[in-house]
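Part of the complex only, each chain left as placed.
Per-chain residue numbering starts at 1, and chain names A and B are given in the order in which the chains are listed.
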């Protein structure tokens, strides 16, 4: 008997919980050489901006222990070219397209939402809040609950009512629950976490930063414990909210870890660079693990690690916020 | 395609390591200029990104083998240098845009710097099969880092070697001798693989002689098949517009004159989508996200 792998982003049904992570599958065309994109729960696009963007100078990537830093800088074609080419081709291929958007001001996010509002084939909008707010000295939206809420409220008001708005959060904040709550209060239908925390690496031979941009986003297995913690805290505080989990998922076990913490869908980023088939492999492994554990439905595993502990004294969870 | 290949042989070639790996699927599809990416460190590795290597040779043995030639640089290549016969290796390939080969016989100069020479011999083979004349210019910092001199001597109409310390061939750089080689061979086209600075110099020589140069570039890569956007370099398109293009799928082989070598490591102000620049395609808004 197979496991019912369906999951929901608000009212939108996905055939399974595995999606590509924003910015990790380019236009989708590259992956579609390897397999049928319709087999994924969804394809999350790169973050689309109004104008085309050339991104950051190279080197744009550096490897770190069990992780990598990137400073791609949202290189992309801009929303018009996206709407003319990338999006229709995803739809033609039968992919569920979740469109990620990025802006430098509330007005820009809103303008993007307006351009996307009538576009056919947008299953959901993911709002990448890890962008510097040009109206606030470049402070990143995701680090400020009020600014995040403002963006979400405006995008929500602009998008068609039947397209869920997903707020994508970053872990390098003092209180992820506060940001999550602000986004939900602002009208977000779901959350996605985690975006890459800001990291840096210095080449000890050249004695200069390894990335041309200096700092970059840290991704890969190294950050999975941060992702699990953010999912855990937010799911505990907002148990009804659908959350797309991501951060260092390389195997079905990793995906299950995020699901047990509270994710109802799981995005795969860095693993795709290692293995074009990563999403399908992870999906298969996840289904097997659920089967082994006797689950009939994926939905029954979501957040399961939060259930009141059994009799065993091993399992007293004490949720103090300090790491010591 | 992804292949779990078995290491057949390992050997040292001067400053380099060479690994022959049984990988039928890759060998079969290979064309000169293709590269492969290798997973590093085994199942519990702390190194999640693959390493890119040109394919030096393919042979039909065991259904098809590929040979990689590499220098130990960092942790990944150090690990690779420790592989032994019978170990398995996870390869993805063949990747990239191979060298374009001329339809009709012509005279080709093949220029290789350091391990960059490795990718030229399969190309020379193909060119010769098509009746092309092939001349080699190989250079490196020192004698032990010139790769493939013997084979070049065997295959090439002429072979010119240069080293910066003068320990082999002429003291100097490939670009010092290239004009004479091009002139003598009456070359129609140059192919080059090596460090960026060399490619830039070779391209300049080609421009001088007004003959095309095909360069194979090397930029830091995380995925090797076009999804991560880390490997870009500024390239001028047919329409005259500079774009940041992926060297893994649109390259690694480019027309040398199209590559803005002097701007590598920057975003040229006039590139499509450059910060503050005009947005030449699409875009009602020109306001960039910082």
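Operating definition for what follows: a residue touches a chain if its C-beta (ideal position, glycine included) is under 8 Å from a C-beta of that chain, and two chains touch if they have at least 3 such contacts.
The structure displayed is predicted, hence computed values, not measured ones.
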item: Full-file chain stoichiometry, since only one instance of each kind is pictured; value: A x2, B x2
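Rule of thumb we're sticking to: only the chains that are shown with their structure count from here on.
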item: Approximate Å spacing (C-alpha centroids) for the pair subunit A, subunit B; value: 35
item: In the complex, subunit A residues that touch subunit B; value: 23-26, 30-31, 46, 49-63, 65-68, 70, 72, 74-81, 84, 102-105, 108, 111, 131-132, 134, 138, 212, 220-221, 250, 270, 272-277
item: Touch list for subunit B against partner subunit A, complex; value: 2, 39, 46-50, 76, 92, 219-223, 225-233, 243-244, 249, 264-267, 271-275, 277, 279-290
